[in-house]
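Below is one structure; the comments refer to it alone.
Left out: one protein chain. Kept in place: all the others.
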Amino acid sequence: MSWKMKALKKSVWVFHVNTGACNNCDIEIVNLLTPKFDVERFGIKLVGSPRHADALLVTGVGTKQAAKRLQEVYRQTAKPCVVFCMGACAGGGGIFEGAYHVAGPVDKIVKEVDPNAIIAYVPGCPPKPEAMISGVVKALAAI
Amino acid sequence: MNQEELDNRLAEISDKLIDTQRISDRRVFLLCESENSFAVNKFLFQDLALRFIIATGIDSDSCFEVLYHYSNDETGCIVTVKAFIRDRENPSMESITPILPAAEWIEREMRDILGIDFINHPNLRRLILSDDWPEGVYPLRKEVKK
Partner (left out) sequence: MSVLANVLFWIAVVPGTIILGLIASWIVRKVSALVQWRVGPPVLQPVYDVAKLMGKEILVPECAHRAVFMFAPLAGLAGVLLLSIMLWRITVAQSAFMGDIVVAIYLMVLPSLALILGSSASGSPHATMGTSREMKLVMSYELPLVLAFIVVVIKAGGSLSLADIAQSTPVWSISGMVAFLVALLCVQAKLGYVPFDMAEAETELGGGVIMEYSGALLAAWKVMHTTMLVALPLFMVMVFLGGFGVGSAGAVAAGAGKYVLVVVLVILIKNTNPRVRIDQAMKFFWVYCSIALILAIALATIGGYYGIGWL
């Protein structure tokens, strides 16, 4: 385990990207970052720029309009980084699967840019903050 | 205004309507043809001073329907103007945005998704479809399968 990945697991700075979500998952992510759940104990911090981020919290089914932008944000994130697909829509389309405006679920969009991207899925509609914490911790332990 | 007053005032434009349906105490539908919808909307917004909520576009098999919803805040009654557009090939209707600026975006959305052309609309550009969506394909029309 290289020292880079070891340090990455102890200090994860997250950036939130919405690629066409109904806002439910976004509200839960914002809930997650409040003092009640205290994710700073795990070293998780919200940053304002993808260049500072280690983890992208992506919500929403990837719409055609948002697909190019999500790829640009992924390219701007300094590697190594992890992509967390939060919610059923980001994971596999959710209730919008096959709709006219969907450019594929988020992992398909990200893999077009980087086939070796590290992607983790947190299901739920929306996933509870406790589920998100558990998902992030498990994903970091499994890297 | 209370319910009685509303009913009396609504009788003034009954010549422009096909029918007035009162589903319940708080739900009134005013059915009209698309040619008369501007006059009916103008009456409801300017003369009766009802509050505009939102508009809906529906693709019924034989025609298009455009519904404008208004609220009478004093009684909680919702008055809906249901306009029928009989021409399925080139549906068009007069836009109410010149008198009601709040309707600008919802009419743009109906144009994007259903293809209803709004005459006199000040800003009929693409709103919610993506930049690379082909022109002339209207996703929520019944004949568009995928």
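Quick notes on this structure:
Every chain is named by a letter (A and B) in the order it is written, and numbering of its residues begins at 1.
Here, a contact is a pair of C-beta atoms (placed from the backbone, for glycine too) under 8 Å apart; a residue touches a chain by one contact, two chains touch by 3 or more.
Small disclaimer: the values here were computed from a predicted structure and weren't measured.
In the full complex, the chain left out of view touches A.
Considering A:Asp38, A:Glu72, A:Glu97 or A:Glu130, the position touching the chain not shown turns out to be A:Asp38 (whole complex). The chain not displayed touches chain A at residues 2-4, 7-8, 10-11, 35-36, 38, 40-41, 43, 46-49, 51-52, 54, 76, 78-80.
Note that only the chains that are shown with their structure count from here on.
Interface residues of chain B facing chain A in the complex, by the touch rule stated above, are 129-133, 139, 144, 146.
Within the complex formed with chain B, the chain A residues making contact are 63-65, 98, 100-101.
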